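For this depiction, one protein chain was excluded, whereas all remaining protein chains were kept in their positions.
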Amino acid sequence: MKKGFKTEIKIDEASSPRLNGYNFAYLDEGTKRMIRRALLKAIAIPGYQVSFGSREMPLPYGWGTGGIQVTASLIGPDDTLKVIDQGSDDTTNAVSIRRFFTLTTGVKTTEKTSVATLIQTRHRIPETPLRPGQIIVYQVPIPEPLRFLEPRETETRRMHALSEYGIMSIKLYEDISIHGRIATAYNYPVLVNERYVMSPSPIPKFDNPKMDRNPALQLFGAGREKRIYAVPPYTRVKSLDFEDYPFRVERGEQSCALCGSRESFLDEIITDDRGTRLFACSDTDYCQRRHTEGQRGSFSGMPLLAAKRLQREA
Amino acid sequence: MVWEDRPLLRALKVTKYFGKRVGCCDVSFDLWPGEVLGIVGESGSGKTTLLQCLSGHWVPSSGRVYYGEGTNGLADIYELPEPRRRYLMRTEWGFVHQNPREGLRLRVSAGANVGERLMALGFRHYGGIRADVLNWFHRVEIDRDRVDDFPTTFSGGMLQRLQIARNLITKPRLTFMDEPTGGLDVSVQARLLDLLKGLVSELSLSVVIVTHDLAVVRLIAHRLLVMQQGKVVESGLTDQVLDDPQHPYTQLLVSSVIQA
Partner (left out) sequence: MYVAVKGGEKAILNAHQLLGEKRRGDLSVPELTVKQIENQLSLAVGRVMTEGSLYDPELGALAIKQSSGDLVEAIFLLRAYRTTLTRLGVSLPIDTSRMTLRRRISATFKDLPGGQILGPTYDYTHRLLDFSLISESGKGQSHRREDTSSVPIMEDVPRVATLLNQEGLIETEEPDEEDRQVGDLTRQPVQIPASRDIRLQNLARGDEGFLLSLAYSTQRGFGKNHPFAGEIRLGEVAVEIVPEELGFAIEIGEIEVTECQMVNQFKGSSNQPPQFTRGYGLTFGHCERKAMAMALVDRSLRGRELEEMVDAPAQDEEFVLSHSDNIEASGFVEHLKLPHYVDFQAELALVRALWDQATKRGNEEEQESEEGI
């Protein structure tokens, strides 16, 4: 048992509207240090899963505690935080997590990807390209890419250590022999820095290319499974494939009904009980920006609440 | 560069105890490229224990096992770093289990089973891998239509042939076989033996084969070790040992009609 302990570092309480009795960003400084050490190790070995002493948080496991702990260990009073889930800032869990950080840090928050210094995300990478100096934190449910092929942690650890990824190739081979193509739509495994096979988290495969040589620092937190991993800026990230069945992102023929984009990932929305469908950008900030710039989709007229929102921001 | 002046495999006084019980004791021999060495004896003679020690699965209690790897001369396989040893076990060595279910992935298609070692070696062309796999299906006489079926739908003989294809597709320099024809129908055995004999000669395989069936070694082994209660009691060229056995135990083996 370690003797003695560091006292908490208190940020000037008066200057920020945060919860009394809790340290800045909820975690004690010792825990933040422990997480940052794990992060440094992860960055030094791109794609390698580092174990860390994940703490119980006030949000449930499976709801982003890994991402929250990573963000909490990095966030400082000068940061600007963006939190998204399914690409949108307004989904319930993104709201809940953003509130958590507002309450425990008082730090500025934003919906604009271009302005954020720290972005926590679940299941999407923003459409707006990231810049050097930005950090994106992914929430990860199952950090082990081999998990569904081999349930035992003892075995998968060895496979990574010895670069024994045959079992993954088999899975891809089988997909092609059964379906004629690789049948993974999200959480598509990647090879990082030509060494470790990694789970990119359940982002759609559409987003995988954004990870390759991204100028931002990409961090991954899995709270329940107690793992952290990282992809440093400008690192090679390659989606697994075969030479004659290369990884490809298929673009549909749809475009965003609101802003007209053909390049972004679209949510499919059923608008009436006859099955009428409409497609809209999953990345709400991206869509909003285009809309503001005058880009329009096929949908005539501006959505009611989106108009109200623009009014508010004006 | 071919090193012809060093053996492919050397066993030096290999000994394995289980508590007080002797598995095998003081076994030494050299195996040269292109040779097939048969190890015979009845159940409990220690031959399977010996095979496990030779193939990197069980650490001997004493003695050493050397393998002629790369261009480095002989290396003690248990002194090699684990990643290197496991790599050898996946690529340069083959192991055919007596029970083919132990040597196959049952939840994965037959084709994937055979192609796995290629993929482990870094082959990444699906079409090429598949062609190779189908070629091997043909060689081991399994209907090509079965390539996407699961091994659970295969007969015992087919499973064994599948296991053999899975091992030999990367043309391993050294192959260990543990009673490869055990548990099969007599006629199926005969067919399998024929196949093995053909492959061994066609590919110049080096093999260590363990069996209690003298007919098997008569057909494919160049040399023999006869084991009894953990020790080698006689060794020599197959025909010599079988036609003119010196040790009483060998004589017993040869003369009696020992049931499988």
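Think of it as A and B in the order they're written, each chain with its own count starting at 1.
The rule we apply is simple: contacts are C-beta pairs under 8 Å (C-beta built on N, C-alpha and C of every residue); 3 or more make two chains touch, one makes a residue touch a chain.
Since the model is a prediction, treat every value here as computed from it, not as a measurement.
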item	value
Among the chains presented, those that the missing one touches	A
Residue of A:Trp63, A:Tyr165, A:Tyr229 or A:Phe242 in touch with the missing chain, whole complex considered	A:Trp63
Given A:Glu194, A:Glu243 or A:Glu268, the one touching the chain that is not displayed	A:Glu268
Footprint left on chain A by the chain that the document does not show	1, 3, 5, 22, 26, 28, 51-58, 60-63, 65, 85-88, 90-96, 99, 122-124, 141, 152-154, 179-181, 183, 185-187, 202-206, 224, 226, 250, 252, 257-258, 265-269, 271, 278, 280, 282, 284, 299, 301, 303-306, 309
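Simple rule for what comes next: only the chains that are shown with their structure count from here on.
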item	value
Cα-centroid distance, chain A relative to chain B, in whole angstrom	49
List of chain A residues in touch with chain B within their complex	161-166, 169-170, 173-174, 176-178, 241-245
Chain B to chain A touching residues, read off their complex	82-83, 86-87, 90, 105, 108-109, 111-112, 115-117, 119-120, 124-130, 147-148
